[in-house]
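Single-structure report; data block below.
Shown here: the complex without one of its protein chains, the others still in place.
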Amino acid sequence: MSVIKAAIVGGTGYTGVELLRLLSGHPQVEVTAITSRAEAGTPVAELFPSLRGHYDLKFTAPDVQQLAQCDVVFFATPHGVAQAQVPELVARGVRVIDLSADFRLQDIPAWEQWYGQQHACPELAAEAVYGLPEVNRAQIAGAQLIACPGCYPTAIQLGFIPLLEAGLIEPSGLIANAASGASGAGRQGKTDLLFAENNDSFRAYAASGHRHLPEIEQGLARAFGSEVELTFVPHLLPMVRGIHATLYATLKTTADAAGSQEALQQLFEQRYAAEPFVDVMPAGSHPQTRSVRGTNMCRIAVLRPQGRDKVVVLSVIDNLAKGASAQAVQNMNIMFGLNENQGLESPALLP
Amino acid sequence: MSVIKAAIVGGTGYTGVELLRLLSGHPQVEVTAITSRAEAGTPVAELFPSLRGHYDLKFTAPDVQQLAQCDVVFFATPHGVAQAQVPELVARGVRVIDLSADFRLQDIPAWEQWYGQQHACPELAAEAVYGLPEVNRAQIAGAQLIACPGCYPTAIQLGFIPLLEAGLIEPSGLIANAASGASGAGRQGKTDLLFAENNDSFRAYAASGHRHLPEIEQGLARAFGSEVELTFVPHLLPMVRGIHATLYATLKTTADAAGSQEALQQLFEQRYAAEPFVDVMPAGSHPQTRSVRGTNMCRIAVLRPQGRDKVVVLSVIDNLAKGASAQAVQNMNIMFGLNENQGLESPALLP
Amino acid sequence: MSVIKAAIVGGTGYTGVELLRLLSGHPQVEVTAITSRAEAGTPVAELFPSLRGHYDLKFTAPDVQQLAQCDVVFFATPHGVAQAQVPELVARGVRVIDLSADFRLQDIPAWEQWYGQQHACPELAAEAVYGLPEVNRAQIAGAQLIACPGCYPTAIQLGFIPLLEAGLIEPSGLIANAASGASGAGRQGKTDLLFAENNDSFRAYAASGHRHLPEIEQGLARAFGSEVELTFVPHLLPMVRGIHATLYATLKTTADAAGSQEALQQLFEQRYAAEPFVDVMPAGSHPQTRSVRGTNMCRIAVLRPQGRDKVVVLSVIDNLAKGASAQAVQNMNIMFGLNENQGLESPALLP
Partner (left out) sequence: MSVIKAAIVGGTGYTGVELLRLLSGHPQVEVTAITSRAEAGTPVAELFPSLRGHYDLKFTAPDVQQLAQCDVVFFATPHGVAQAQVPELVARGVRVIDLSADFRLQDIPAWEQWYGQQHACPELAAEAVYGLPEVNRAQIAGAQLIACPGCYPTAIQLGFIPLLEAGLIEPSGLIANAASGASGAGRQGKTDLLFAENNDSFRAYAASGHRHLPEIEQGLARAFGSEVELTFVPHLLPMVRGIHATLYATLKTTADAAGSQEALQQLFEQRYAAEPFVDVMPAGSHPQTRSVRGTNMCRIAVLRPQGRDKVVVLSVIDNLAKGASAQAVQNMNIMFGLNENQGLESPALLP
């Protein structure tokens, strides 16, 4: 099989270097370009010494001509960038996997409100396929433009979906208490992201409204078949990688036996039986974020404490992997008809 | 004023060393004994070099005669120890502040079920005063035996109490998503508490039932006036000190204006206006655990995301301080008629 | 005794907040002003929530008139600032304690070379007293301008001084391998100081030449009586506070019995017997940085591994405390004839 030529736009952040790490071990992909205006001319291995010996590439200024010669272009850019550059690439037949938020919301006014700017190409947003393979595998296979899910949305949707699809829980009153490693905030020199500001401390942030909320509610509504209402409070962990979502929902009073601990366990196991990257852990487990570090896995446990009416789901991913770059590679594998776990097979780094 | 003679039983753990730290700066207390069977004969400053120059004490084997000569005895022991030793001290007129779980629950069968052993003196449990000054200040002043609240229970009760006392929220469906630094698990050589097992990772634990649950529900029921139902999921943070509780409750449909963001803010500010150790932060704040490190403060923020029917409370304490040893000192100050913040005035260590 | 009015210039960094923390507990000092151009008008407690309830102060733009009414002004500014503002204050009789590097070097050309700018008032540098009380106590008592030592220089000088004063070691070939917590790099939003860049990683920096080198050599030369030659390699630790210096020197062949483990231990104990803030630990100890966290202590161990010709000294301080703000308070206490450990008596926060 011929090699897939890939480019990365905006490669100086953490999702960029994670894509490079993962693709370096992908037998059917060659990264032919990586762009950055600010670092144009700098060897990738100079900015990221972990890649010394793995890449000879230098960052280049973005150039549509060059990008258009690739089979697939990953956008690892802040929101607003992809929507400006993607249309031409799509028009020229290039497949695009956008890791940013630009094409995730179908509700354009909502996007414009949460991101505080006008959307540059609503028509492409309508065409874009939401790249959560556990839900959209078939559409991903035929897509030209993938909106890769956010990190919180991935962990939270995978945890709630079995319950919503089965109609076991009340659709309002959903709660997602989630915590992320600091890499989720990106590689930007902000005071409040300093080591000395965050080590040995913990806090919530954006508790009154985080941009991932509408994306999550959109996905949960699809699973449920109508609107849901979620309270979502994100927190910043003194660690680098990993998202832990603790989800709470109220079992419908009609749930009965279907809501027993055993039935819930079975429900989750069946829903994800065929999924290579969702691991339903044995009842009573408490998944650790390190157990998925560097991998595309989502590990999930479901429980019903005290036999009361609340069901609790624990869901962990690596925010840079299943929450971003590895999921992007999974999408690429599906789009190009490759083995879905190509390049994604390494176990987590533990300890 | 004469000096208060204090002893610490079981002083080799983290609550022990924290008591010593705090009492070293208390102008009216002298620590005259600290016990440990295992470390009898070892100078305190050898086990805890941070105390070099502050204490000449050695650990001694516990001796009731010696303890009975003190004005106050702190128990910093695992559960089960205090209930065996306290009765004699109480009988001899010594005041006791128990930092363990032995006297926290009024429901003795519940205690016996959660702690897996028979309770040795239920009659004292009935007499013990629950040492949460924000609720029980008057009883504490006259108490001979204080059951010092647990760390999670302190952070969670202080967050829910204003809402429950005001009758603004539904008493069932309460959720407490809480996370603790590793010092909360104590100074015991267990594999799963190793640095290499916990750094750069995060996980829930005891999600199907933690021993602090009945204590919290007992306290919340007192505030509400009848039973409440709480789902409580604790998590282990890759940090040393601090508890962060993120609390969720459903506003009663009758709450109306009383449930507005402004009214909630005012409710909390009024409830704690006279409290020296509860700080209601401005609306929109996200309290960090480091902002209370080493102190007896509880910092709280309350919010109503999206104006929906959920109220969210963020509550942080230092698990070893307001969650244990500093709160014990606060109780002592109240019991002995001292200025309540004597020895507890230092600001948090930040960064 | 009347209260000492103190001001802090440039108080938004870590040495500023540490000064505020320490001075809040100092019974004889009142902080009457704290300046910051960028944060003028912001309450101190808004920038540093740990200080809520402790200070009502707001940051103000620097104003010489206001500063001149204080008894003492602390400069917690980047280098270059103090030398511009101090002359007028000194002329008006205000005592100044400069925590920056501006007045530490007597060799002005060396200062200008290492800091890359012209020195604004060499004449004051000549008058300034180097604020290491263990060496200069008498001069500090009479000083009007104190050059407070750097963090690395404090830890390293205190470790080498007994050996140099006793003439036991070769003056060339000295090695200082030191490591600092990230707060040492200040509160600036630089990419390479991010949490995600530093957690679970360790590296040297400025190995070919760090600005503290000439300051350290100047101090060691004073102790020895003539020039010394030091190799100094600093490292950045994945922690917030603390400096650990591991010092190596070659015993003179004439050292003989004076170089035995026992004699070295005795030498250090005698040298620092009267020092309230230097703790010579028992032979065989390995001081931990946390044992001095938040305090003005320097803990030291000396050893002679394998009985070979190298002596090794382990020296730990808190870079923000004995390495900056607490040492500044110690200097102030000496200058104003107060008890030297006033405001500096709290034990370290451990764990």
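Miscellaneous remarks
Should a chain be cited, it is by its letter among A, B and C, assigned in written order, with residues numbered from 1 in that chain.
We adopt the following convention: contacts are C-beta pairs under 8 Å (C-beta built on N, C-alpha and C of every residue); 3 or more make two chains touch, one makes a residue touch a chain.
Values in this document were obtained by computation on a predicted structure and should not be read as measured data.
Just so you know, the chain we are not showing touches A, B, C across the whole complex. When the omitted chain is restored, the residue from B:Cys121, B:Val135, B:Ala204 or B:Val240 that touches it is B:Val240. Although one chain is not drawn, the whole complex shows that of B:Thr77, B:Ser183 or B:Asn333 it is B:Ser183 that touches it.
Considering the full assembly, C:Met239 is the residue among C:Ala147, C:Ile169, C:Met239 or C:Leu267 that touches the omitted chain.
Of B:Leu193, B:Ala221 or B:Ala283, it is B:Leu193 that touches the chain left out of the display.
Taking the whole complex into account, chain B touches the unshown chain at residues 14, 181-183, 185, 187-191, 193-200, 238-240. For chain A, the residues in touch with the chain missing from this view are 14, 17, 20-21, 24-25, 48-54, 183, 187, 199-200, 240-241, 279, 281, 285, 287-288, 290-294, 297, 299, 320, 345-351. Taking the complete complex into account, residues 173, 175, 177, 179, 181, 196-197, 199-205, 207-209, 213, 229, 231-233, 235, 237-242, 244, 246, 248, 250, 284, 286-290, 293, 301, 303, 305-306, 308-310, 312, 314, 316, 351 of chain C touch the chain not shown.
Throughout what follows, only the chains that are shown with their structure count from here on.
Centres computed as Cα averages put chain B at a distance of 36 Å from chain C. For chain C, residues that reach two or more other chains under the stated contact definition are 14, 183, 187, 199-200, 240.
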